[in-house]
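Worksheet: the structure to be examined is printed underneath.
Just one protein chain is left out here, and the rest sit where they should.
Chain naming follows the written order as A, B and C, and within any one chain the residues start at number 1.
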Amino acid sequence: MPMKTIRQALNEALAQEMRRDPRVVVIGEDVAGGAGTPGQRDAYGGVLGVTKGLIGEFGPERVIDTPITESAIMGAAAGAAATGLRPVAELMFSDFFGVCFDQIYNQAAKFRYMFGGKATTPLVIRTMIGAGRSAAAQHSQSPYHVFTSVPGLKCVIPSNAYDAKGLLIQAIRDDDPVIFCEHKLMYDLRAEVPDEAYTIPFGEANVVRDGEDVTIVALARMVHYAAEAAEALAKEGIDCELIDPRTTSPLDTDTILDSVARTGRLVVVDEGTPRCGVAADIAALVAEHAFAALRAPIRRVTAPHTPVPFAPSLEKLYIPSVGSIAQAVHDTYGYGR
Amino acid sequence: MPMKTIRQALNEALAQEMRRDPRVVVIGEDVAGGAGTPGQRDAYGGVLGVTKGLIGEFGPERVIDTPITESAIMGAAAGAAATGLRPVAELMFSDFFGVCFDQIYNQAAKFRYMFGGKATTPLVIRTMIGAGRSAAAQHSQSPYHVFTSVPGLKCVIPSNAYDAKGLLIQAIRDDDPVIFCEHKLMYDLRAEVPDEAYTIPFGEANVVRDGEDVTIVALARMVHYAAEAAEALAKEGIDCELIDPRTTSPLDTDTILDSVARTGRLVVVDEGTPRCGVAADIAALVAEHAFAALRAPIRRVTAPHTPVPFAPSLEKLYIPSVGSIAQAVHDTYGYGR
Amino acid sequence: MQLNRDDLIQAYRTMATIRRFEERVQDEFSKGAIPGFVHLYAGQEASAVGVCSHLGDGDVIASTHRGHGHSIAKGCDVTGMMLELFGRQGGLCGGKGGSMHIADLDRGMLGANGIVGGGPPLVVGAALTAKTLGRKTVAVAFTGDGASNQGTTFEALNLAVVLQLPAIFVFENNQYGEGTGAAYAVGSRDIAGRARGFGLPAVKVDGDDFFAVHEAAREAIERARAGGGPSALEVETCRFYGHHSGDAQLYRAKDETRRLREEHDCLKHFRRRVQEAGLLDPPELDTADADVAALIERAIAAAQAAPPPDPAALMTDVYLSY
Partner (left out) sequence: MQLNRDDLIQAYRTMATIRRFEERVQDEFSKGAIPGFVHLYAGQEASAVGVCSHLGDGDVIASTHRGHGHSIAKGCDVTGMMLELFGRQGGLCGGKGGSMHIADLDRGMLGANGIVGGGPPLVVGAALTAKTLGRKTVAVAFTGDGASNQGTTFEALNLAVVLQLPAIFVFENNQYGEGTGAAYAVGSRDIAGRARGFGLPAVKVDGDDFFAVHEAAREAIERARAGGGPSALEVETCRFYGHHSGDAQLYRAKDETRRLREEHDCLKHFRRRVQEAGLLDPPELDTADADVAALIERAIAAAQAAPPPDPAALMTDVYLSY
């Protein structure tokens, strides 16, 4: 199978779905770039190039550059979705949700319920998450806990190129509003990705690694850190099971609970902040529904309760590390032995 | 001591602080009302009357009516706080955070950190939470989990008139940004409230009731439901300890952990939605730090993962009830016995 | 005026339906039969009907918290609406939405909205659908003087201009946003003028006068259908009731609502105009009134008789699949 980066996988997913269904449109700031300039169109193709080339094939009517106007973008996408299009709107950085969240959480996500089941809102919002690029406090956050908490919204967080393509196609074909979180440091990550279109169902975790001693649940970039930690721990004889939920809403609770039922130990790794985060959510799930099996405190490895610092030296301390994950597993594994 | 409603207690807190400190201003939509109309000023005094009368004493320069413009209100309050005022801004319904959250979470809450400790932002945002008034999906939410999750922001959720006054005065005198959540169904609730100004420190829970069998942590209106449940359970011989955290950020983790260390059992009651909610946050805290003491699964009693329905009959099912709390305590208490 | 007799009687009937609906909702609300909040549209009927009489089911509108009038004008079932307001089974939204979330996508009614400024961006989207799929339909945002100050509204104006979409923004200036005057809250004191600054045609029109609204709307909607891009209308109007049912209205002049009802009643104005022009006779209009009154009573009776929603409805329709 051909190797592709996450960027290529996402681009391919968009192009294939746009070809398949004329109702699919892409809308956002500089999704092509160059509108109203003396230079060329497709000057950006998205700030990190994910939508590059689409305007060439599908034209400006389906690859729609906008002013800097996130509320109108999200609202337009919501209104378009409710009336017959299948928009893929871009919120360039997830950190910007604060200027436009009403249209996502009070409008798009609630239409169906408020309207008594009569609305269908097939909307995808692509957005970037993640620290690690010295982009500082307003361009490095991972607020997917907020997205996960919203009834009516689905939240997808891929960790590799194969999943990215299948989950994005699923998101586009899905009839509910979906927010799709892409980690800004992972676009160049490669994996085997089929050329043809395929979908990955929501709510089905990926068990990255089987193990019997400790369950690790990790999201996005943390999946890779956790895998590295698990590798190292395996050499010490600690056998970790690593679960990547892939979607936090819906969440594959069965896979997590079944795993903890076997291991009795849980570490959740999440690049987001700790309070009311996804790590807390998963910990609470397990403390409620797999209590009988639990043999050690549930450890969360998250960012601290601080904004994201700029200086690379501080940012490195901010992000969970392979070392801090391994340490948490050690603590958990050693507990009560 | 005189009996006062929460509305009166809040109004008194505002008036006393405005008298004490000329830098305290109130700003928001219809905080007085009547601007630019042929009728009278103070026509509203806040939609539920909390700021009534203030304009008479302090004038329109300190009780500032605005257009419907939440981003500008929150931004103006943040900018004013960073430059010398101590604004109390009103976000009429917390449900509206989606149109203005950037100014709260990316600006006000992060100034101090981003600016290397050089900014001080003594800002209070008063806002309404809660279901139970058939106000439907966009006027009934309790998104304090979002507020609690923001590093740099403090989150206060009073459950009675005494606390409301002391916590609001503390919020106004506090040098950090604070969001102050008032439950819309509780304004007429009375308690003994001293006439003079006093403060209640943040991060100190109120132990509403001592008990040895089960710890209940409850917020806002749920404190009263939980107290009722505890009363009934006491008659059956189940002795509940009831903790009202009062502030979710900072959270008094010691009081909660100490209680669970004694009881070994925890029920968290929260009117908010379940995913990544405050109930999950507290459950995760305990599952991590009081694991050794835990003798039963941690039960969360929350609203379901749905928008708030309009019909009173459905809304009643939506909100946790005395019955559902008692049931959860029973389950927990009975576990393993 | 290109309205024939049928059009006229239809327009009158729709305006009268709104008026009667609101008056009876006010009664029922005062009696405690309707839960929550209701924001009554009485006094503004010429705006909703003047605009919506140009629209078909394929055209889309988005409304506000004050949405009953727009819903009726756009063809929503009155009984379904009343059931919804009462929170009953069979309501237009199954009792889950209530007054502030009345919607009917089949009628092109994209929802009342509890968020001030929530509708205009949605309308940009509906207009985008129309343009992208080549539908020749238009989308109309009804919004208020208060909402005209919300950032989302401004953004919607700009984006509609940039994309040259078939969107119409109707600013119903009833002089108040809750208890705050438009004279205070609109810095420019000129909603149409401010809209014009965004680069789209915008006119002010007398909302007492159905015919004036109808004509201004015709022009804007025809332009939009023909690919001529967005427009704005500022309709100068008035509300006969408070901001919501139960509002003490201290911000109003004494006698103001009485005076408005006497001098600025768009229904009276309509009757006068059609009678003076000899287009419709009083008996025809009276018959329409009587029909409408009976219709609304039936709707109320149905609402009173209907059961509450099935408890299972709490958990349904959050997602299509989950």
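One rule holds in what follows: contacts are C-beta pairs under 8 Å (C-beta built on N, C-alpha and C of every residue); 3 or more make two chains touch, one makes a residue touch a chain.
As the structure is a computational prediction, the values presented were derived from the model and not from experiment.
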For the full complex, can you list every visible chain touched by the one that's not shown? A, B, C
Considering the whole complex, which of B:E57, B:D175 or B:E192 touches the chain not shown? B:D175
Which one, C:G199, C:G228 or C:P308, makes contact with the chain that was left out? C:G199
Any idea which of C:L128, C:I168 or C:A185 touches the chain not displayed? C:A185
Out of A:P2, A:G39 or A:G237, the sole contact with the unshown chain comes from A:G39
Chain C residues touching the chain left out here are 149-152, 154-155, 157-162, 184-190, 193-200
Interface with the undisplayed chain - residues on chain A: 29-30, 33-40, 42-44, 47, 65-72, 95-96, 98-99, 133-139, 304-307, 309-314, 317-318
Applying the definition given at the start, please give the residues of chain B touching the unseen chain. 22-23, 25, 27, 61-62, 64, 66-67, 69, 71-85, 87, 102-103, 106-107, 111-120, 151-152, 154, 174-176, 203, 250
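One rule holds for everything that comes next: only the chains that are shown with their structure count from here on.
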For chain A paired with chain B, centre-to-centre distance based on mean C-alpha positions, whole Å: 30
At what distance in angstrom does the C-alpha mean of chain C lie from that of chain A? 39
Residues within chain A bordering two or more other chains: 71, 102-103, 106, 113-114, 151-152
Flagged in chain C as touching 2+ other chains are 91, 93, 95-97, 101, 113-115, 151-152, 318
